[in-house]
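Below: the structure, in structure tokens.
Heads up, one of the protein chains got dropped from this complex, but the rest are sitting where they should.
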Amino acid sequence: MKLNIGCITEAGLSKKNRTGYWRYFFPIVDKEKCNGCGICELFCPDSCIQIKDKKCVVNGYYCKGCGICARECPRAALTMQPGGEEAE
Amino acid sequence: MRNALIKKKEVMQGSIAVAEAVKSARPGVIAAYPITPQTYIIEHLATLIANGELKSRYVRADSEFSAASIVYGSVAAGERSYTASSSQGLLLMTEVIFNMAGTRLPVVITGVNRSISPPINIQNDHQDTMVLRDSGIIQLYVENIQEAVDTHIQIFKIAEDKEVLLPAMVCMDGFVISHTYEPVTIWKDEAVQEFLPPFSPVYKTDPQNPLTYGSLTDDDKVTEFKYMTNEALVKSKKKIIAVAREFQEIFGNHYGDLLQEYRTEDAEIILVAMGTVISTIKVAVDALRKNGKKVGVIKVRSYRPFPDEELRTALSKCRLAVVVDKSYSCSSGGILGSEIKACLYNQRGPSIINYIAGIGGREIFPETIKDMVVKSEKLAESGKIPDGSVFFDLNKQLLNNQLL
Partner (left out) sequence: MEGKDRKNNFAPGHNACPGCGAAIGVRQIMRAAGENIIVVSPTGCLETFSSPYGGSAWEVPWVHPLFENAPAVATGIKAALKHQGNEETRVLVIGGDGATYDIGMGSLSGMLEREDEILYICYDNEGYMNTGIQRSSATPYGAKTSTTPIGVCSFGESCRKKDLLEIARAHHIKYAASGTIAYPQDLMKKVKKGLATKGPAFIHLLTPCSLGWGIEPEATIEFSKLAVETALFPLVEYENGELVNIFIPKKIKPVDEYLKKQKRYTHLFSKENAGVLAEIQEMADANSRKYGFRQ
């Protein structure tokens, strides 16, 4: 690791951290119900959600499994299920 | 002195002269909070800005803590920056000064030395700046107004050097320098600007190149970061010497590299001190020399970085060193004295006697110094060198009247 003077560090290096290791539950998206409204994306603390082709896609590399997206989805399109290790 | 470089030469008050020197260094941002005896410096800078003579931004801070924090921010954003304080104000800045050093931000600060409360007292000693000694800040102590002026010009160049990048402080005795009048030379702005190029930071807060300052750091790297800061301070010795000599070459004035020796060539007894008391000691040394005593004096100009090697060499030939401290660490003793003892331990050096004197503005006269020398000689001859430091000018009669 490079030591910059003054303990000043480069931007955005947190992206290497696989915080997905933290989780017990993972949100599974019901693509029929999801209309891509994006509210889950705005409520996600970990920037795991992207709206692609008007559907919600969850990034398992970062998702800590907090469950906010599932709780807040107005169409109940997300459900928390154990694991989700495969979703990366 | 180089006449072509002189802007004016007149009798000036120390604070005004220092403000003129800071002006010639053209800091982009100045932030300050008033405290006696620092006030005349910042008032004059505010006036220069109000008159359009200095194009800087002056921020009126809500405390010394904020004043230091504002210049922390402005240096981080890439501007040469300046503040000044004294006494309690410097203590309030302490946490920020550690942060400046660790983040390697070369803020320049004038420490106008004043005693620490209680008892509240506005007069001079060195306690306020000496408590900053562990922070990583550079500290140069000055003897007179001209030296204060010239050192301010030098210290920006030292602090901002890419191999240094540390906060730096000119320590000047309150009232003795800040409020007295002496003939002073102020250098032409162009001459100073040629000597002191604009600040070019290694890092700055730039949205085009985003960086994170003040990272949370674990024990796997903390020692290394602190070591890097420590090394930068140690290595700044070279820069301090080089800048002093370059200044001498251009402007003609030199106040020593890290130390300045006076009549030490054949001295058997050497007094060591910092700040304006050096002038008093020089007068006493001249008088003692007339009486045949082989006495000299060493002025510690650079207290941080600490001139350990230089002191070992300079004190190697005398038989007795008398260190005069205007600050102390409670129950441990004079701070300069303790550090000089530590750096000469295990060396074939002189006996060392450490006196604490001049606290809270108590005058140190040439007679006080002569008395110190005579008493020290007697102690040395009778083999009774005190282990600890001695409060030299203590009024024992007054002390006997203390009430519980």
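Per-chain numbering from 1; labels A and B assigned in written order.
To be clear about the criterion, a residue touches a chain if its C-beta (ideal position, glycine included) is under 8 Å from a C-beta of that chain, and two chains touch if they have at least 3 such contacts.
Note that this is a predicted model, so its numbers are computed, not measured.
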{"item": "Selected residue (touches chain absent from view) among B:D206, B:E246 or B:E309", "value": "B:D206"}
{"item": "Of B:A31, B:L91 or B:M372, the residue in touch with the unshown chain", "value": "B:A31"}
{"item": "Residue among B:G214, B:G252 or B:G388 that touches the chain left out of view", "value": "B:G214"}
{"item": "Which residue of B:Q13, B:N99, B:Q154 or B:S327 touches the chain not shown here", "value": "B:N99"}
{"item": "Interface residues of chain A (partner: the chain not displayed)", "value": "1, 7, 9-19, 22-23, 42-48, 59-62, 64-68, 70-72, 80, 88"}
{"item": "Missing-partner contacts on chain B, residue numbers", "value": "28-29, 31, 56-57, 59-63, 65-67, 69-79, 81, 95-96, 99, 103, 205-207, 210-218, 221"}
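Going forward, only the chains that are shown with their structure count from here on.
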{"item": "Whole-Å gap between the CA centroids of chain A and chain B", "value": "55"}
{"item": "Of chain B, residues touching chain A in the complex", "value": "102-105, 165, 202-203, 210-215, 217, 221, 224-225, 228, 232"}
{"item": "Chain B-touching residues of chain A, taken from the complex the two chains share", "value": "1, 3-12"}
